[in-house]
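I'd like to ask some things about the structure below.
A single protein chain has been removed from this complex, and every other one stays in its place.
Now for chain A:
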Amino acid sequence: MEFLTSLDFSPVWQYRWPLFWGLVETLWMAALAFAIAVPAGLGLALGRIYGGWLVNLPIMAFVDLMRFTPLLVQAVWIHFALPAVTGMNFAATQSAMIALSLHVTAYVCDVMRAGIIAIPKGQGEAARALGMKRRAVFFHVTMPQVWPLVLPPLGNVAVASFKLTTILGILAVDDLMKVTNRISTLTFRTFEFYTTAAVIYLLVGLLLTFAVHRVERRFGASRLERSAARADRASLAAARGAVAAGPRTVEPPPDR
């Protein structure tokens, strides 16, 4: 009881702007890392599936290294060891971004690989039998079926990369967690500021999840089953169109 009465959240309002800018830092780092990781992870997944062992093996090693070592250690490696090896110096934010992007890329690679190999072999065979080239098969047949499948796990990765930013404070990055940490040591209101931060993470996390659900409902795998009504309307319209167009549509196609 004494603990509860001793709580004082009034300094939180006083520090609202530093907290806000911390959240902005967190959000753009997570968003940028995810935006880099999706195409990069897709590329690596393609390497794993279609590349020979010479391509496959290094990618497998990279993915496992990223997944099974802590992001905190990866951030430290990249910020302190990489400059010593390459001679290039990175700002803390740059190092943090590189670490987070690589880390998330590894997860996206796994998600994409699972999605691509889940497409039945017959799909590619039918497309190739029709004379379609590999690129066309990939863009018109494979990927449109992969996206709805990988959407839910990709959403999870997006939420995870948002939460992973909390670790990047190990470098001099002013994300929401680091800002919270600084202010709490300054004001001795540790409990109040960490709780506030937790509520902000929770709210943003819920918002992200909600957004992912919206996207899923629009483009997800269940779309095809649920679209019966819409397709009925579509075929009705097509039939009307055919009737309106008259016999033109039943003429034989021009000879080659």
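Throughout what follows, a contact is a pair of C-beta atoms (placed from the backbone, for glycine too) under 8 Å apart; a residue touches a chain by one contact, two chains touch by 3 or more; residues count from 1.
Please note the rule applied: contacts and distances are computed from a predicted model.
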From the names "Serine/threonine protein phosphatase", "Tryptophan synthase alpha chain", "Amino acid ABC transporter ATP-binding protein" or "Stage III sporulation protein AC", which one matches the UniProt record for the unseen chain?
"Amino acid ABC transporter ATP-binding protein"
Among A:136, A:172 or A:203, the residue in touch with the chain that has been omitted:
A:136
For the chain that's not shown, point to the residue among A:69, A:123 or A:156 touching it.
A:123
Chain not shown, touching residues in chain A
120, 122-123, 125-133, 136, 140-141, 144-145, 148, 224-225, 227-228, 231-239, 242, 248-253, 256
